[in-house]
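There's a structure below that I have some questions on.
A single protein chain has been omitted from the complex, and every remaining protein chain is retained in its original position.
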Amino acid sequence: MFSLTVRRHFMIAHSLPREAFGPAQGLHGATFVAEVTFRRAELNDDAIVVDIGAANGILEEVLADLNYKNLDEHPAFHGKLSTTEALAKHIADAVADQVTDTPDGQALAGIDVVLRENPDAWAGYTLDLHRS
Amino acid sequence: MFSLTVRRHFMIAHSLPREAFGPAQGLHGATFVAEVTFRRAELNDDAIVVDIGAANGILEEVLADLNYKNLDEHPAFHGKLSTTEALAKHIADAVADQVTDTPDGQALAGIDVVLRENPDAWAGYTLDLHRS
Amino acid sequence: MFSLTVRRHFMIAHSLPREAFGPAQGLHGATFVAEVTFRRAELNDDAIVVDIGAANGILEEVLADLNYKNLDEHPAFHGKLSTTEALAKHIADAVADQVTDTPDGQALAGIDVVLRENPDAWAGYTLDLHRS
Amino acid sequence: MFSLTVRRHFMIAHSLPREAFGPAQGLHGATFVAEVTFRRAELNDDAIVVDIGAANGILEEVLADLNYKNLDEHPAFHGKLSTTEALAKHIADAVADQVTDTPDGQALAGIDVVLRENPDAWAGYTLDLHRS
Amino acid sequence: MFSLTVRRHFMIAHSLPREAFGPAQGLHGATFVAEVTFRRAELNDDAIVVDIGAANGILEEVLADLNYKNLDEHPAFHGKLSTTEALAKHIADAVADQVTDTPDGQALAGIDVVLRENPDAWAGYTLDLHRS
Partner (left out) sequence: MFSLTVRRHFMIAHSLPREAFGPAQGLHGATFVAEVTFRRAELNDDAIVVDIGAANGILEEVLADLNYKNLDEHPAFHGKLSTTEALAKHIADAVADQVTDTPDGQALAGIDVVLRENPDAWAGYTLDLHRS
């Protein structure tokens, strides 16, 4: 299995209004560093997983919808908690939506997202694509 | 699959009394940086894998039993070699023991440990939990 | 010259209401990783710059006043912009205030703060202490 | 599953003569940091995956064949594109060839290679060894 | 003293045709990660050292002149060795030329460049600006 990973950061404000989140219940913010991995069993004719410029473009577009936003007001998190885990899934799903209709996208076996919160903690989501 | 990783370091002294270990046969020491990942298919009601405070607390407790210790005298390594690989498994098993009897612990699919020895070498252990 | 550096992260929300800050004019958030360096010409009798536990304690206390806060409502930034540069100076000054009245604090030549914003940008402030 | 990873860098020159590669179509160069992971279900009698000195020796030998070379003139890439993905597979295969005829090599479940291109991009190849 | 650092990578091919450089005498390549620091005694009216977007723009422009190039054919290194140290000075001087005629540029005390060659080696150049 081959993989290609691209990395990009974004900043958000949000609150996590559940008792379990302690001081994070109030409005605060975070910088997340997203590492998005594209997996594929065989390379394309250019001997790559996906075009790295296209991969960066997709990640940039997906993160532009989150960057500098207050996630408490973002439609994707209406009535939902925007935890790091939930954000990782949101990004993986959004990236998958964008690559679906390209030949390289059809060939992908999966998309993995790691969101680095701080040097001592990160969360991830692994999306397996079963296309046929 | 979702994941949450927490990181924490510890320092030990030990010896590796086998010819294969060359200069590491004598008593020496190491700083290890442990990255412990909790894997889970679905998030809990708070949209997280496990409470990060609880995860850090468990890791702190597991590592407190090793930190500043001479592993040659540690009961867990009596008659055993405390290689990085063996330490990784020890930590994964110890973390698994602690999370077993909580609802979030029961939901875990696995626990992965990476132990960074130095910038150019690390070892890991992947523990799959088949609970029913 | 000797130095000791300790590192700790914190999360804030804030806005930067000047045209120059583009999308950062709105309320958003950030994770900052603070690296605080204590400089000293000669070591103390324990052959250290300062006690690392005390250094971490001071940094924890200084950052507790910022962590999970909205800096737009923080008294230290009333009528001021809480840019990364200004935050670095605030932290250096606050750390200096805390160490002043200890013997090790009196011996310090300076305190440096680096605030890592994201993998591609950081700001710093160097505070020289001219004590006599 | 246990793992051991060793890391080593190398520098090459090459060109990627396809329209898809834009400015990388011309002769340019790169520093790659290779992380090679050896996976194994059970440890050997010394409680390790493989001897780390042997692992480093194999990686050094495999990379010596690439380091400071112009890959456009390297026999392994004759008529092929030396993309990061292709290089990752080349390294995994070459490492696998070298470990095959040792007892530890026979016990390996797989070899994974990650090639870091720059702080924001990396590629990988996962080689599963089905030995019997 | 305040500082702001921005980071950006670039890739080059070059040769170092002196006996001292061993295998690097032949044509090979490298990825360099440039960290460029702007130093200033007092912040501007926006409480920053320089606009980070402008800093990134200048660095992008300076590095575009080097990225994907064969430095053996670059006019700036005609008859000169393009060592990491020499490249660091070239970048510092080029950045200084671009910031000179802006109010923030006039206020700078210096520009520092660190060029990371690989995880185990880097070179730097410190440019003090004595403007009056």
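We just call them A, B, C, D and E in the order they show up, numbering each chain from 1.
Just so we're on the same page, a contact is a pair of C-beta atoms (placed from the backbone, for glycine too) under 8 Å apart; a residue touches a chain by one contact, two chains touch by 3 or more.
The structure displayed is predicted, hence computed values, not measured ones.
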Kindly state which of the options E:M1, E:A76 or E:A123 is in contact with the chain not pictured. E:A123
Omitted-chain footprint on chain E covers residues 18, 20-22, 80-81, 83-86, 88-89, 119-126
Which residues does chain B use to touch the chain missing from this display? 7, 9, 11-14, 23-24, 26-33, 67-70, 117-120
Suppose we count only contacts with the excluded chain; which residues of chain C make the list? 1-8, 37, 43, 46-49, 51-53
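To be clear about the criterion, only the chains that are shown with their structure count from here on.
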What chains touch chain A and also chain B? D
Which chain pair shares more contacting C-beta pairs: A-D, or D-E? D-E
In steps of 5 degrees, what rotation angle do you get fitting chain C onto chain E on the CA atoms? 120
Please work out the Cα centroid separation of chain A and chain E, and write it as a whole number of Å. 32
Two-or-more-chain contact residues of chain A, please, as numbers and ranges. 7, 119-120
